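The complex appears here without one of its protein chains, the remainder shown in place.
Chain nomenclature is as follows: A, B and C, assigned in order of appearance, with residue numbering initiated at 1 for each chain independently.
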Amino acid sequence: MLTHTVKQIVKFSEVDSLRVVWHGNYVRYFEDGREAFGKAYGLGYLDIYEHGLAVPLIDLHVNFKRVLEYGDEAVIETTFVDSPAAKLIFDYTIRSARHGHVVCTGRSTQVFMEPVSKELHITMPPFMEAWKKKWNISD
Amino acid sequence: MLTHTVKQIVKFSEVDSLRVVWHGNYVRYFEDGREAFGKAYGLGYLDIYEHGLAVPLIDLHVNFKRVLEYGDEAVIETTFVDSPAAKLIFDYTIRSARHGHVVCTGRSTQVFMEPVSKELHITMPPFMEAWKKKWNISD
Amino acid sequence: MLTHTVKQIVKFSEVDSLRVVWHGNYVRYFEDGREAFGKAYGLGYLDIYEHGLAVPLIDLHVNFKRVLEYGDEAVIETTFVDSPAAKLIFDYTIRSARHGHVVCTGRSTQVFMEPVSKELHITMPPFMEAWKKKWNISD
Partner (left out) sequence: MLTHTVKQIVKFSEVDSLRVVWHGNYVRYFEDGREAFGKAYGLGYLDIYEHGLAVPLIDLHVNFKRVLEYGDEAVIETTFVDSPAAKLIFDYTIRSARHGHVVCTGRSTQVFMEPVSKELHITMPPFMEAWKKKWNISD
């Protein structure tokens, strides 16, 4: 199971008038986690772009469990979810660095798209097959 | 079925390097739609706050169907989803003003919380019962 | 003097933990005002882009005078500042819709750039000369 964890300071501008991280900012944290994963394992936006593809989200689910406050840090854990479909799926768990407990979980699903024609790939692109082989992931 | 529609110009700062609205900004559009609904039907954050309650999100689901470009407008339709539970549920449909097609759908679930003690209400608060009666909504 | 005014509801996500609009969001309001001006007078990003140019900011000044709260609206007044230089200058005044007083003022300066070569225009582009003639602006 490929997973990667990154820490992120909660910014003042991310906190709302209830003095907790505004819910929409977790979507940003997910992308931060996904890109940190991508950097660690060679599957970032720019890596994928070099293979001529973009990976737009088609689905996003967020489950809010507790609040995160200014002064704390978000510990974002991103896990690759293997799937035989031509999709890129990640699971997220965000914890409070200060308290250790889970603040938020979620899942995002992306597809492989030609950036110009906007055409979607219906089978796993070859570079993804190679990437999965490299990291010993088999369906 | 209570529903409300509001139009929103796509901002330059909301568009990403693929020249479409960045996926996280739909969460903002949902809140815009929810607050416009709240203004129309007396169920906004400030209305609820007057009853001594905050309504944090516990769950959010977004389904991305098509892209929205700069120069276009988001037509955000927000629908109240009745539930016997002590929850506030809304469905969203965002359309492109220019093309008419659906760009994104979603659902948010909120709970009723005492802002200071952070205690959650496990039964529907009285003001919500009154609100539902006022708008002829019965479970 | 060309000026344009647009109203904008303060969003919950724009308000910080002091319960006022976070200062960085005024930069967004300025761009909203500038684009609303552009729509009214044919000088929006997309209009300029049709002439093969982008107009990146080179300078921004913001003067914060009072706070703007959730529940209020920002009344954004954008004024074209004529200049013989190859620059696009706008002045902004943001008022509280509720109280009428000035909340924030500012000025932005943009230059004309070829988007691909990134080369800057050192003289006013012809379409701007034509635009100024159309609106009876002469240096």
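Just so it is clear, a residue touches a chain if its C-beta (ideal position, glycine included) is under 8 Å from a C-beta of that chain, and two chains touch if they have at least 3 such contacts.
Just so we're clear, the structure is a prediction, and the values are computed from it rather than from any experiment.
Q: Any idea which of A:E35, A:D59 or A:E77 touches the chain not displayed?
A: Hidden-chain contact among the options goes to A:E35.
Q: With the missing chain put back, one of A:F12, A:Y41 or A:F127 would touch it. Which one?
A: Going through A:F12, A:Y41 or A:F127 one by one, A:F12 is the residue touching the chain not shown.
Q: Which one touches the absent chain: C:A54, C:V81 or C:V102?
A: Of the candidates C:A54, C:V81 or C:V102, C:A54 is in touch with the missing chain.
Q: Which listed residue (C:N63, C:S83 or C:T123) would be found touching the missing chain in the intact complex?
A: Counting the whole complex, the residue in contact with the absent chain is C:N63.
Q: Over the whole complex, note the residues of chain B touching the chain we left out.
A: Residues touching the hidden chain, for chain B, are 12-13, 15-19, 22, 24, 70.
Q: Spell out the interface residues on chain C facing the chain that's missing from view.
A: Looking at chain C, the ones touching the missing chain are residues 18, 23-24, 27-28, 31, 54, 56-65, 67, 115, 118.
Q: So which bits of chain A touch the chain we can't see?
A: Touch set of chain A with respect to the missing chain: 9, 11-13, 28, 31-32, 35, 45-46, 70-71.
As a working rule, only the chains that are shown with their structure count from here on.
Q: Through what angle, between 0 and 180°, must chain A be rotated so its C-alpha atoms fit those of chain B, rounded to a multiple of 5?
A: The two chains, chain A and chain B, differ by a rotation of 180 degrees.
Q: If you average the CA atoms of chain B and of chain C, how far apart do the two points sit, in angstrom?
A: 29
Q: Counting in whole Å, what is the centre-to-centre distance of chain A and chain B, each centre being its mean C-alpha position?
A: 24
Q: Counting only residues that touch at least 2 other chains, which ones in chain B make the list?
A: Chain B, residues with two or more chain partners: 28, 31.
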